[in-house]
Each structure stands twice: as C-alpha cells, then as structure tokens.
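Data block below; observations after.
As you look at this complex, bear in mind that one protein chain is not there, while each of the others sits in place.
First chain written, first letter: the chains are A and B, and each begins at residue 1.
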Amino acid sequence: MDVLGILNLGEIAQYFAKMAMFPVFDLAYYIVSILYLKYEPGSVEVARRSPVASWLCAMLYCFGSYILADIMLGVCPIDYFHNNSHILLATAVWYLVFFCPLNLFYKCVAFLPVKLVLVAMKEVVRTRKIAAGVHHAHHAYHHGWFIMVITGYVKGSGVALMSNFEQLLRGVWRPETNEILNMSFPTKASLYGAVLFALQEGHLLPVSKSLLICLFTLFMVISKVFMTARHSHGSPFALVELWVCHVLFGSPLTGNEDTHDHHGTAPSVPISPVKTKEDLSEGTRKRKSKKAE
Amino acid sequence: MDVLGILNLGEIAQYFAKMAMFPVFDLAYYIVSILYLKYEPGSVEVARRSPVASWLCAMLYCFGSYILADIMLGVCPIDYFHNNSHILLATAVWYLVFFCPLNLFYKCVAFLPVKLVLVAMKEVVRTRKIAAGVHHAHHAYHHGWFIMVITGYVKGSGVALMSNFEQLLRGVWRPETNEILNMSFPTKASLYGAVLFALQEGHLLPVSKSLLICLFTLFMVISKVFMTARHSHGSPFALVELWVCHVLFGSPLTGNEDTHDHHGTAPSVPISPVKTKEDLSEGTRKRKSKKAE
Partner (left out) sequence: MDVLGILNLGEIAQYFAKMAMFPVFDLAYYIVSILYLKYEPGSVEVARRSPVASWLCAMLYCFGSYILADIMLGVCPIDYFHNNSHILLATAVWYLVFFCPLNLFYKCVAFLPVKLVLVAMKEVVRTRKIAAGVHHAHHAYHHGWFIMVITGYVKGSGVALMSNFEQLLRGVWRPETNEILNMSFPTKASLYGAVLFALQEGHLLPVSKSLLICLFTLFMVISKVFMTARHSHGSPFALVELWVCHVLFGSPLTGNEDTHDHHGTAPSVPISPVKTKEDLSEGTRKRKSKKAE
C-alpha cells in the first residue's frame, strides 16, 4: 500500500514534470508579467505615447529570462522570438491589459481570486524554466557548476535582473538600487532553486528531477500565493538567511533592512532600501496604477 | 513600348540593387554620420581630450548597425572590424572632420548642397542595410518574422538605438529619453522598411526585392533630402500614425508631442520630449557646433 503510494507519487510527479506549458500556463505567465508592468509607475503613459517602447518592455517582461539566458550562453539573444505563436499571444495580452475598452481585461485579471490562480500558474512555469536552464547549461558544460547555477538563476528571475535597463527603455533611471542589491523573494527563490537543480543534475541530491520539480513548484506556489493574498513582502528564507549571514559574514542578528525596514529603524547605510517591483504590496501598486490612469 | 518600359525599369532596379556600396556610398555614409557626431554638444571637446573615446564614438556612428545586428544574432559584435579598409576609411573621415586644419573638410561637407548629396547617398546605404539585415535573418530563421523585422530595424537605425550608451562613452547621460521612446524619422522609416522587406522575403508582397529596394530608396532619399533642406523634423508618417494610434491605442486625434510640441502645448506627461539628434534642426546644430569650437 505504502509502496504503491510512492509509485503513484512518482508517476504523478513525472506526469507533472512533462506537462506542456504552452498555451495555458504560458498565458498565465504573460498575464501576470504584463500586469506587473502595468503596476510600474508611468508605464500607462509610455504605452500611450510610444506603443513600440511599451511593447518591447512587455516582451522583456514575458521573455526576459530567455533573452538573458541566451546572452549568458552566447547564443542569439532574440532566438526565442522565432516562436511566432508565443510572441503573438504575449502581444495580445499586452494589448488587452493596456488598451482594452473600459479597462475590462485588466479589472478581470487583477481581481484577487483570479490573480491568485494566475500567480500560482506563473510559479509553475518559473520552476520549469529554472530546471530547463540548469539542464541546458549542464549539457553545454558538464562540470560547470557555476554556469549551471547562473543560467538557472537567470532563467528563474527573468526581467528582474535587467530591471535597470528595462526601466531605461521607459525613460526611468534608478541606479541606486537593482535586483541583486535588494533581492525580492522570487529572485532569491530562483537562486536557491538553481542551486538545488544543479546539485540534482550532478547526482548530489538523492531525488529524481521530476520529484524535485514537483516539490519546488509546490513550495513556490504556496509561498507566492500566500504572499500575494496577504500583500506581504516578507520572505520565508528571512530567519535562515539572518542566521547564515551572521555566521558567514558577521551581519548583526537583529534588524535586517530587507525584512524589518517597516519598523522604522533609521537606515545606517547610504544605499536606500527601495522596494523592488515584486516586493511592493499589492495595495500600493493598485493605487499607483489607478492614479496613472 | 509599355512592356519595354517595364522591362527596363526592372533591369534598372536590378542593376541599382546590385551596385557596390564601397567605397563611394560608404564614404558618404561615414561623412554624414561623423558630421552628426560633431553636431552633438561636447563632442569636439571629447575629441581634444580623449581621441580614443572620440574615435570609438565615430566607429559606433559608422558601424553601429553592424555591431547591433551582430549582437542581436549572437555573432561576434566586432566582426565587421576585420574589414580593415572600411575602418581605415572611416578613421580618415573622423580625422578630417575633427582635426582638419582651418576646419576645411567640415566646412566643405557641411555646405548645404554638398550635404544634400551626401545625405541622399547615406539613405541609399541605409535601405541596402535594411534589406541585407532582413535577408540575413531570414536565412538563419526561416519563419522568424519578428527576428527579421528586429534585425532589419536595427540595421537601418544603427547607432540611434544605442545612443544612450554612445553618449555614456562621451560622459553624457540622458536617461529620460531614448530613440525608442521618441523615434526620429529615420528610425521609424527603418522599422516600416524592415516590415516591408520581411513581407517581401516571405513572398507576401507582390514585388521583387530589387524593385522594393529601388522604391524604398527613392522614398527615403526624397524625404530625407527634403527634410534636411527645409531644416524640418516633421515626419511624412505623422497623419497615418495619428489615425492608426487613435484607432488602436485610443490616443487623442489632436496634438501629438512628436509633431506638434513646437506649438507650445504644455506636456502633460513626465517624460520630456527631448529632441533626438537626427530630429534637431540643422540651424541649432550648426550654432551648437560653432560654439563648441
């Protein structure tokens, strides 16, 4: 009975790990990504003034992970753009999110229950991308541990890692912060996920890849849905990170800017802990977005 | 008689489309490009203070389209630099434009009638570059419509698309604008041209490539010469664009910042409609350039 259970779990995991992402899950990924673009202050004006710039930003939000991974591996960065159907689907989503009459599409997908489902589906795609990135790098560099981790990381984080340049495209320049200085939860999770998948790829983790995909997806979905629902920008890694950073880098055990800056501690460092886009609470975002319209 | 006329036109078009660009037309391209570099405020000081930076900028102005297209297609970005004769010719032009005694060379080529001829020749090269870019991308990605358009666009626009980084090389940083937010006429025309050539490449346009090259060159030469002669920065696409943007993106039909900002309408958007370099009227440029010396 127990053995059967395990077998079934393995089969379910394998089925899940081989499930096609296009078009349903990818669609959810595009919707949530372009929703985040619309939350960015000024993006609605840019869409009105320069549709080409806005479309390019939307493409970076949807396909930034492929572009960055291709750059990292020295391949044609616009290689993914030969998937005409993917690009057309993302373009349709961009058009509906920004220019749908009465803002109807936006209102539907930004409605919390709908959004929670979409966010969950986005995390499914993210995990698959990390696994695919690590696998691809492993294929090219058999013992290139660092390359595997970097590729997986980049595939999972996507546009966040090039947010400075994506903003520049919209005429915004905020050099005082970037995604690596102030990592948001998805970026951190991508890094840890990339390390796990790289270990699995090197047979240093006693678990099958499909099971790891399954478990990591579960973790990401639960964390992200919970955080989106609670408008929270804390991180489940905070405690462990605090302890590890204390042991390794001598950081103080109390008061970390990333998790406690809403407690009103005066920042003692020159770099202002500006919130990155995925860290912004949903409330702030909606307010900003509404003002922008 | 009529058939003969058509045959002749086809032959002329074919002859024109196969005409070698090097050295005469390329020389004109280099001269006009580096002339535009000299119009940039501060470029003369940079040439005095740091000839290496100025030379690099000049190379970006002359070969930026090749560099960008190579980056886009994942090829060695300095690949074009193995054409020693092209680089040496461009270097000679750069030297003459910036350091010729009594500023003689600059005065000659900036003399309007001469300049009009050179500008016309530059547009011939631009059209050929767009066609070559689309063809090259079509060869690599047979159905990659987006890749074809992007490559052709990049080949036609050249340094304009990386103007932010070209300026950075000269110590200037203007993040509030870029060529995609505020497209100048040549950039827009390159985009539309790339779309046309991509359609032709996919046999969706009932016209031969050589004829399309001929017609598009004619359009570009006439538009650009007319605009240069009249110191105008309007665009022949303005009316069509206004209407299309109104239908597709709900833009207001009256008053577009790109074409009417000299009417004194207060800009309602945060992004200042700074003129891009090819939009600056010749008069302003010359004044700036003279002051710089």
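Criterion: contacts are C-beta pairs under 8 Å (C-beta built on N, C-alpha and C of every residue); 3 or more make two chains touch, one makes a residue touch a chain.
If you're wondering where the values come from, they're calculated on a predicted model, not measured in any experiment.
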item: From B:E40, B:D70, B:E179 or B:E201, residue that would touch the chain that is not displayed; value: B:D70
item: Of A:M19, A:A92 or A:I180, the residue in touch with the unshown chain; value: A:I180
item: For subunit A, the residues touching the chain missing from this view; value: 71-74, 140-141, 143-147, 150, 164, 173, 175-178, 180-183, 191, 245, 248-251, 257, 269-271
item: Residue ranges of subunit B at the interface with the undisplayed chain; value: 42, 45-53, 56, 70, 74-79, 81-82, 84, 87, 98-99, 168-173
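Assume only the chains that are shown with their structure count from here on.
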item: Distance between the centres, which are taken as Cα means, of subunit B and subunit A, whole angstrom; value: 37
